[in-house]
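Omission of a single protein chain aside, the complex is shown with its protein chains in their original locations.
The first chain written gets the first letter, and so on, giving A, B and C; residue counts start at 1 in each chain.
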Amino acid sequence: MHTNTPKRRRRLTAVIAALATSALVLTGCSIDIKSAPDPSLGADTLLIAADTGSPSMQRVFNPYLPNTRIGSWNMFEPLAILNDLTGEDVPWLASKTTIPDPQTVVFTIRQGVKWSDGQAFTPADVAFTFDLLKKNPSLDLKGAWQYMKSVEVKGDDVVVHLNGDDVPAAQVIEQTQIVPEHIWSKVKDPTTFTNPDPVGTGPYTLGNFTPQEYAMDKNKLYWQADKVEAEHLVYPASNTQLDVVTKGYDWGFSFITDVKGTWEKANPSNTYWFPPGGTISLFPNLTEKPFDDVNFRKGLSYALDRKAVGDAAAEGYMEQAGQTGMLLPNQDALLNPAIPDKGLITQNDKTAASYFAKAGYTTKNGKLVGSDGKPLTITITTANGYTDWLRAVQSITKQWAAVGITVKVAQPQPAAYQLALRNGDFQLAMGSVGGTGSVYQDFANNLSSEFYAPIGKQASGNFGRYKSSEVDALLTRFKSTTDEQEQKQLGYQLQQIYYDELPSIGLYYGGSWGLFSTQKFTGWPSAKDPYTSPKTYVSTALLILTHLKKSEATK
Amino acid sequence: MSTEAPGPAAPSDALLSVRDLSVVYEPAGADPTFAVENVSFDLRRGEFVGLVGESGSGKSTLGFALTRLSKPPARISHGRILFDGRDIASIDSEALREQRQGGFAMVLQSGMNALNPVRSIRNHFFDVFKAHGHVPHDRREQRARDLIGKVELPAATLDRFPGELSGGMRQRVSIALALSLEPQLMVFDEPTTALDVLVQHAVMNTIRDLQKSEGFTAVLISHDLGIVLEATERVLVMHEGVIVEDGPSSQILSNPSADYTRMLLSHYADPRAEIVSLPGFEDRSIRRDQGVSRSALASPEHAPTVVTRSISTAQESIVVKGVSKTYPPPRRGEQPVRAVRDVSFTLEPGQSLALVGQSGSGKSTIAKMITGVEKPSEGSISFGGLDVAKLRRGQLRDLHSNVQMVFQDPYAALNPLHTIEYTLMRPVVNFTGLKGDDARHRVRELLDTVGLTPVEQFAAKLPHELSGGQRQRVVIARALASDPQVIIADEPVSMLDVSLRAGVLALLEDLREKWGVSLLYITHDLLSARLITDNIMVLHDGAVVERGETAEVLQRPTDAYTVALLDAVPNPARAHGAT
Amino acid sequence: MKYALRKVGLLILTLWAAITLNFFLPRLMPGSPTDAAIAKLSQNGPVTAATRKAIEIQLGVPDGNVLEQYLQYLKQVVTLQFGISYTFYPQPVAELVSQALPYTLILVGLVTIVAFVCGTLLGVLAAWKRGTWLDALPTLGGSFASAFPYFWTALLLLFFLGYVFKIFPTSGAYGVTNTPGLNAAFLGSAAVHAVLPAVTILITSLGGWILGMRNTMISTLGDDYVTFAEANGLKPRTVALRYAARNAILPNLTSFGLALGGVVGGSVLVETVFGYPGIGYLLLKAVTNQDYPLMQALFLMITVSVLLANFLVDILYGVLDPRTRK
Partner (left out) sequence: MTTTPLNPSAETVPVDDTLLAAPGPWQVITRVASTIWSNTKARIGVIILLLFVVVAIFAPLLAPYDPSATTFARSQDASAAHWLGTTAAGEDVLSQLIQGARISVFVGFVAGLLSTAIAVLIGLSWGYVKGWGADVINFVVNLFLVVPGLPLMIVIAAYLQNGGIGMIILVVVITGWAWGARVLRSQTQSLRGRDFVTAAVFSGERPARIVFREILPNMTSLIVGNFFGAATSAILAEAGLEFLGLGDPSTVSWGTMLFWAQNSNALLTGQWALLFAPGLCIALLATSLTLINFGVDGLSNPRLRESRKAAK
């Protein structure tokens, strides 16, 4: 036995060298991933990447729990769908919504709708649902009862009395998903009720359920059955990017790196559409110096190359955002035409410097120095693991470094990040603005003093601690007007304030990452036909499911 | 197989013929050294031969080579081993394995560890039977019982695990196992070294009887010429890898030819004799009569310059009164261990007291209690005004400045990583308050005192560069560093080669005389006790069985235990005088 | 007796301290369970103040001050009632754990045992054939493989065998169409699904056992009873297995005990990569979502099983080593 002879040593070295070489050679190759649809799925079945189980799916179809399965949205329909892309209200279980006065909303309940167990859907079900949410506030996720005083049934109408003048509340209340009284009235504790065998009015009913995948089947009794062409929906629990690309999904909602090189390349019928779903912004802490100075905020704003920030964050798939709070082009119609350049701010270090100077900051030795002579250091807080935000922050860091600002990045875990927002424990925080589909909601959430809380007290909205009587007055007028034109005008004024005051600094649009395959079905929302957002969850999915047509190939 | 052996032809009845055998050690990262060099000898059938040498002489290496058990880094580099006419130095491993049954067997030095701790004794036997198939299946149990009986153990031993047996029993089991191979040649490598004196004696008797009854050829390897001469007919004396003497036992005893053999022989004496002398050691009575310092006689060229005591105050005595020590039972359900039972004695200033007994007699426990390492369960120990049993950690330091310890194993008692200077400097700094050059000077005085000169050279050395005797001197120097009044020496020479013992003993004796240090000498070796102590206490099972003046007790023992201990002292002269 | 009492007392004290630590550690994390839930929801779209309020009511701001919560928690521990998970509201913790546990126990437990057995055997072989390729291959291979980051090995296996060559399923513990239970289809599918995670754990843990066993075995081979067994001409196989290996395995049992105790914790990284519905995945979800009830139950389970495994190994030790008997 020779342990240590030169020959053996050479052999050892050779083995290691071989390993290293093969590793390098392998590294040079690249492997093409092709999509291979599951042949067991029929041509009438949609495979949807939406409901991620972690680690496996629980059978929860109580639509009022945050952990409810995505499929709930296809069974429990709202009175009306607020199209968050267009801002339109689409009448749904209520065939008509009227606001006779700013304190009353009347929902006219649709006729001929049946629950999936055959029972008729009635206004009583609607009243029962509102009652249920009143009794169990933990289920009232949309917060309908924050605006409601009482509900009454008048024939086919359900009349909702509001707490005061509150026209925009109708858009919140109408989103309430309705459940059948004949089943839910027998539920002992609706707050922990998992509703394993759901009965709803929606286009689909629950099919086979396993912790790793569940199927939904077309509801034959559906009131728009003629519009529903996909017979089955399949929701697997595992929807990694690799799965989405390789396993022949028909519909997914997920950001994918290099979508053209992966998703589109995997199958010729794969398409994508990424409309804006919100404005990714920087929230300045308005109670803290120097962020309370609008000139300083403007300086920060002009020092930003938003195109570069957006490119870094979303690999060039999302546009830079303007300073109006509007999502363009979806909300082009609501945009204040008086604001120049659609609110886009072009980077201009000179302008930035002049605003900084107004705020008392001048450049010395390449550093921005305050009146106290100390160089400026800013901390940006972002949530750990939100990599697109981090990429954006890294880009901002570089840009601001160019004007002499040192930026530190704080990345607490998501929960701690939320806590920091609520407590106002930040200087600049990354966050998302807008995207509810309601202009009023978008501005109120971020600007209303209703949500204002002093530093140290927990706020539930308006994390930047903005306070303006002018804005409050505009929001109050918004509540009491039913006139669309006036609402539009009020929107213009709020946009102007947003543009002038910079309560938050818009950066780029956060995407709605729609991935579609036209192999089996067509009629997906797209830039050409932007009828709704591509989300697989929330009620807007109903708009898509009732819009799809069988493709030429599957007919 | 060609037999072009150089050298003398083997006698016709030779079982084993070794020719020009060399064994080389090739440790990684060091130069190879020859442990056995060009050794040649023959063993006749039925002969009982002793192989004697001190540590490092290569005797065990030779033993391993004879039975082909050499393992790396040792390697047989040259020579032939003819066993029954066949050269076993170069046969392949399977042939070698088969040869072990009915061929040659070996009993290892550490018989304690030679048994697989997780296998029952019966399985040990069955493993051997299975390996060679020389005992039919149905006779195995009976054969195992026979064998275990031959080594004077009950058949029930077969059911036990090695951990449940005492050291002597384990060594007997390994002898029985070796015997089960029905070997023609048995090599015993220090079969009794790790055992207690009394047990040693008994095991040796068994080996002797077995050799006679079974008729195998035996080689007894030992460092103890006394044991070998007592047991064997012929002795090979090994020194530095070479056989320096080969002759009948009686001849070696009466007329050794090699100087080395003579030197070894000179270190044996009978502790019962009227006058006991060793090289460099006149009997106490003679010394007293002549009024001469023994050390001056011993080594005129090396008379240590004795350091004058820096503190010459009134000496204190150690008073041990009715001390007992009981340990909690080692395992559940067993009796508590009563290590020491009601022992009382006084160690007067300047006195030397021997505490003798075999291991487990409680003698070391007493030492531990006196030095405050253990606390007595009953009774009191005082040193001057100090109640030793009640000392707290800090006060122990005060005790240790007056009561010091010399340890049994000089290899373990020195930190291998510290120089001698560092080792000696520490107690000097800690106890005398000397610093810097003063302390260094003191260290050199100490080295001089214990005879380690030139002192500068020794101060810079690490322990592994010293021989065992030198290390023990360092240990003694360390004990002296605090100017102690009492030195407790726990078997200080038992780990040393015979030839080195006298020197260390002489040093201890010298210190007592010159420094007036009291000496508590703990040992199982009655000869050394006789040489350096005035009084003796014999301990058995924790209790004192006999006490008195050393010479008196050893010459005229009254207790049976003392007699047994005396009988166990190997004495070649006595053995061959009797036959 | 006093000694035994002291040991038991210390064990109970350790258990209590670990339980207490399990209570306070999660609460050290900044942010509340509601914050965690909101953070999760906000990734899907804007979260309004009303939603936050509803969730707060739903999860319930824990009752009382910390001391009361602690006592409540102790009561839960004793009664094994861990309440409802926050992350998987309204699923009871017990249900979640009992669903996940079998997969982890079978996958990780089995693999740990297999790795220990194979690694030990290879280690014995390596030590016995020291200096040959039978030594070099497992030793070097083992060192290299055990240096792979778990998740990395998992990702590579998943990519090649799962997605490129499509030999093994890419996620889950069994096929979508199978019904869990004692039917052949399910068991077969579960076995196929376990292959990749099992191979990952095996690759990355085998090396440690090989090296550990090799080292103790080499030491044992130098022991006197091995030399004596050779001197008695026992067959090499007997010497290697019954004498050397049998003793060399004892020190490795302690590590094995700790590893077995760790089985219940699952293999977080591996389960995450393979989407395997075991305890490890659940644990990661619980921790990242500040799911106190779930975390507490899982931590308790892991703590107890580590202690239990050590206890069992002690017993096993007693069986294998007669020196510790009596």
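Basically, contacts are C-beta pairs under 8 Å (C-beta built on N, C-alpha and C of every residue); 3 or more make two chains touch, one makes a residue touch a chain.
Everything numeric in this text was worked out from a predicted model, so none of it was measured.
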Displayed chains contacting the withheld chain: A, B, C
Contacting the left-out chain in the complete assembly, out of B:S40, B:S361 or B:S482: B:S482
Residue among B:P136, B:G385 or B:P416 that touches the chain left out of view: B:P416
Selected residue (touches chain absent from view) among A:P91, A:G385 or A:P530: A:G385
Option from B:H400, B:R442, B:H524 or B:H540 whose C-beta touches the chain left out: B:H400
Candidates C:A231, C:V268 or C:V313 - the one touching the absent chain: C:V268
Chain C, residues in touch with the chain not shown (by the definition above): 10, 13-14, 17-18, 21-22, 25-26, 28-30, 130-131, 139-140, 143-144, 146-153, 155-156, 159, 163, 207, 211, 215, 218-219, 221-222, 258, 262, 265, 268-269, 272, 283-284, 287-288, 295, 298-299, 302-303, 306-307
Touch list for chain B against the chain that is not drawn: 26-29, 35, 55-56, 72-73, 75, 93, 279-280, 295, 298-299, 301-302, 304, 371, 373, 396-397, 400-401, 404-405, 407-409, 411-419, 423, 426-427, 430-431, 451, 460, 462-465, 467-470, 473, 475, 478-479, 481-482, 500, 502-503, 506-507
Absent chain, residues of chain A that touch it: 1-4, 8-9, 12-13, 16, 20, 23, 26-28, 30-33, 241-242, 245, 256-258, 261-262, 312, 315-316, 384-385, 387, 390-391, 394-395, 409-413, 416
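Everything below uses one rule, namely that only the chains that are shown with their structure count from here on.
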Rounded Å distance, chain B centre to chain C centre (Cα mean): 51
Chain A and chain B, separation of their C-alpha mean positions in angstrom: 86
For the chain C and chain B complex, residues of the former touching the latter: 1, 3-4, 222-225, 227-236, 238, 242-243, 246-247, 250, 320-323, 326
Chain C partner contacts - residues on chain B that touch it in the complex: 67, 69, 71, 93, 97-101, 105-106, 108, 110, 113-120, 127-128, 130-132, 161, 163-164, 174, 177-178, 180-181, 328, 331-333
Complex contacts: residues of chain C adjacent to chain A: 29-33, 35-46, 48-55, 57-58, 84, 87-91, 99-100, 129-132, 136, 140, 144, 159, 163-164, 166, 170-174, 176-179, 271, 275-278, 281-282, 285, 288-290
